[in-house]
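The complex appears here without one of its protein chains, the remainder shown in place.
The letters A and B name the chains in turn, as written, and every chain counts its residues from 1.
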Amino acid sequence: MNREEKLKASPEEIITEFKRLIELKAVLDTVFKTEFNRSIPFADLLFDRWDRAKILGFGEGSSIYDSSHVFGKVKVGKNTWIGPFTILDGSGDLSIGDNCSISAGVQIYSHDSVKWAISGGADDYDYTPTFIGNNCYIGPNTVIGKGVSLGDGCIVGVNSFVKKSFPEGSKIAGNPAKLI
Amino acid sequence: MNREEKLKASPEEIITEFKRLIELKAVLDTVFKTEFNRSIPFADLLFDRWDRAKILGFGEGSSIYDSSHVFGKVKVGKNTWIGPFTILDGSGDLSIGDNCSISAGVQIYSHDSVKWAISGGADDYDYTPTFIGNNCYIGPNTVIGKGVSLGDGCIVGVNSFVKKSFPEGSKIAGNPAKLI
Partner (left out) sequence: MNREEKLKASPEEIITEFKRLIELKAVLDTVFKTEFNRSIPFADLLFDRWDRAKILGFGEGSSIYDSSHVFGKVKVGKNTWIGPFTILDGSGDLSIGDNCSISAGVQIYSHDSVKWAISGGADDYDYTPTFIGNNCYIGPNTVIGKGVSLGDGCIVGVNSFVKKSFPEGSKIAGNPAKLI
């Protein structure tokens, strides 16, 4: 679809805005291709993920993609990588340690809305603090429920759902996640 | 990476556009931090999720994030929350009731492209209408296949795949989802 063609009936300044965004993206695309051999979403081209982590008060060397949603009180340590399409829900308090790998698509909660939904909106959300230690690897698309505590050095497999806590060094996976 | 530095060879208006976007994001970030204690993707800072729901003809009080994809004929009731990274596929007709919680990463289909892919593009997509009742909770990253019907007040667990229909009040989870 030729968007410029379609925009022709729009005010001149809207067409100009569109063209500027297209050109800006093209320039940034080239920079990222040349320097990092990668192609990323427009918003990630624009905004630095280490800058965002700093603004959020995360530890030195941590980074977080534009597509990540961060709510409430979220504490993140140093050198932790937070991937795209993630949810860090600190509405009931969330703490994540140093050197963690929070893979793309991971959602970590400290609340849930189950009662809210099935009561037709009459009941409130439930909140409990969630804790992830240092040096943890959380696999892609894994969901960690409210109130979970994971000790240092845990490995959580892909597409898992973590409902209960595990001590340091645990290797877990599955739905619900169990020791493997 | 210092993007402004990299853009130096670009036309002046492109550099100015970039700076304006950075500044606009900073202002909106501050507003959301102060008012809602949250940090969200740039597009969600810009565009209101209740406004988008209205434009789509969804019921009063419903909301839908910018990252959600909506195709075809999708009907959504009142006070339903539709999270980020979601797909609402109404290419074969999709209806979602009131007061539902459609968690982040949920994909609800009324078509599939299995035959299309394995036939090398020769076969067409398959379509069947999909229905979600009122007061349903659909857990994060769950996928609901074409033709499924869920009655009122169903709870669907995290990371599930729902392939068949369930009556009202069902509590289901797994891949494929079963009563729990």
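As a convention for this text, a residue touches a chain if its C-beta (ideal position, glycine included) is under 8 Å from a C-beta of that chain, and two chains touch if they have at least 3 such contacts.
Just so it is clear, the structure is predicted and the values come from calculations on it, not from any experiment.
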Query raised in the report: Thinking of the whole complex, not just what is shown, which of B:M1, B:L24 or B:I180 touches the missing chain?
Result: B:L24
Query raised in the report: Residue-wise, where is chain B in contact with the chain that is not depicted?
Result: 20-21, 23-24, 27-28, 31, 35, 43, 46-48, 52, 55-56, 66-73, 85, 87, 105, 107, 113-114, 116-121, 141, 143, 145, 159-161, 175
Query - Where the unshown chain meets chain A, residue by residue - result: 1, 3, 6-7, 10-11, 13-14, 17-18, 21-22, 25, 29, 37-44, 67, 79, 81, 84-85, 98-101, 103-105, 134-137, 139-141, 153, 155, 157-159, 173-175
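Following the convention adopted for this analysis, only the chains that are shown with their structure count from here on.
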Query - Separation of mean Cα positions, chain B and chain A [Å, integer] - result: 16
